[in-house]
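Here the complex is missing one protein chain, while the rest keep their positions.
On to chain A.
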Amino acid sequence: MEIVPSQRTRTNTPNDSVSTLPLYRYAPQLEVRLEDFEVFAMDRLRVLKGISDALARGKRPEEMENLVRDLWKANMRHPEASEEVNKDIISHFVLRLVYCRTEDLRKWFLSMETALYRYRFLLRSSEAKRALMAEFDLPCKAISRTEFENVKEKLEQVARSFDQPLPTADAIFYKVPFEEVPELVAGRRVYIHKGHAYVAMHQVVSLVVTQFRSNLSKALILTNRKWTSTIREQERDRLTPIVEALSMSYLGPDYSQPKEFGEISIKDLDQLARSSFPLCMRHLFDKLREDHHLKHGGRMQLGLFLKGVGLRMEDALAFWKAEFSQKVGAERFDKEYAYSIRHNYGKEGKRTDYTPYSCQKIISLTPGVGDHHGCPYRHFSEENLSAALGRMGVGSRAMEDVLDKVRNRHYQLACTLTFEAVHGSSCDAGINHPNQYFSDSHKILQPKVEIVI
């Protein structure tokens, strides 16, 4: 762990430990037993993983608040309050080491820790919230009466647009640079004027979380540098194996390399699309065959999936070219589209071998005009979805179950039920990745194919 001046006196006072949250600014100056190092980290990972699953299922904020409280209680409690604070801090810093090492790991950890912080903050009393805001030293100041009167009408318009009670005369509003509250800006949940957002008291969580996120993001980069430059070598026999094992234990495979069934060839694609593609990919595949074109988002989603399925780059180029040239001509294909396919295979630009999109990523996409990517369970209208499911061979009873999951925004569960309906066998692990759908399907169908041959 990092050797830095101790600031623990602050978090150690009994009052604070009940009401406030640590800022995780400094690694703790504590002796940590090796077992605790690992056990604490596993406990925190359970919390983060629980949050990750819940977010992927589209849980509402109020559901999340309860869920986080329960997860924390179940995993992070300690009979002694001061020990609980220590466990919180130690586990956070251990996971920083675990999740600092690649862009993807950092991104996941950052989102989950930020979500965790958000709901823990919301669960605090208002005094504790104000104390935390002061500790964060946020770039905001409460607006004066006069200023409030000047913008009152606009603040009321914003409140009405979200069905919130209108601000009363004694309401506190903070004026902050709009950059500090991106999520409120994105949702048009604040009035913005000349670069400043007017943030209501009940929205300050957004400010705190943005600050938390930005601090942690920077810290992870620094931790990564320290890890690669010194810690990994120094701790080769002690911490390094633990750290490396911890990150593998939860994220699952990324499907960037087709391992299980080797390569597939173009002539099998149509057959495979019908038998083993999840709806999102099957839809893109059909649209491509129909329109001989897909917009960027669709090319990425389908292209990387096909790569994960085992289509070699030369075959991918031939496959896309055969379709696109019917629409734009072979020449324009070579000129405008071939580059990005080679790029996906890591042969151009940054030369990164890009990983296929996971369900979580696909669900979070926002397809626009002319787009066919995204998660059909989330982005299709009900009529279009039922029609598409019908074409996949989902019967009417199963269809009703699927649509029911969709209405409750359980998109991955809806996909799992579809899988079960189409394959006539259960899928206990659930669907988390289109390539997992494919490989599970392949595993079920493969033996039958061999028997036929």
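Please note the rule applied: a contact is a pair of C-beta atoms (placed from the backbone, for glycine too) under 8 Å apart; a residue touches a chain by one contact, two chains touch by 3 or more; residues count from 1.
Assume contacts and distances are computed from a predicted model.
Going by its UniProt record, the hidden chain of the complex is named "DNA primase" among "CST complex subunit TEN1", "DNA primase", "Nuclear transcription factor Y subunit B-7" or "NADH-ubiquinone oxidoreductase chain 6". From the options A:T146, A:T366, A:S396 or A:S426, the residue with contact to the unseen chain in the full assembly is A:T366.
Of the options A:R188, A:K347 or A:R391, the residue whose C-beta touches the omitted chain is A:R188.
Residue-wise, the contact with the chain that is not shown comes from A:V158, picked out of A:V158, A:V176 or A:L417.
Annotation for chain A: contacts to the undisplayed chain at residues 103, 154, 157-158, 160-163, 178-179, 182-183, 185-188, 191-196, 225, 228, 283, 296-297, 334-335, 339, 349, 366-372, 374, 376, 379-381, 383-384.
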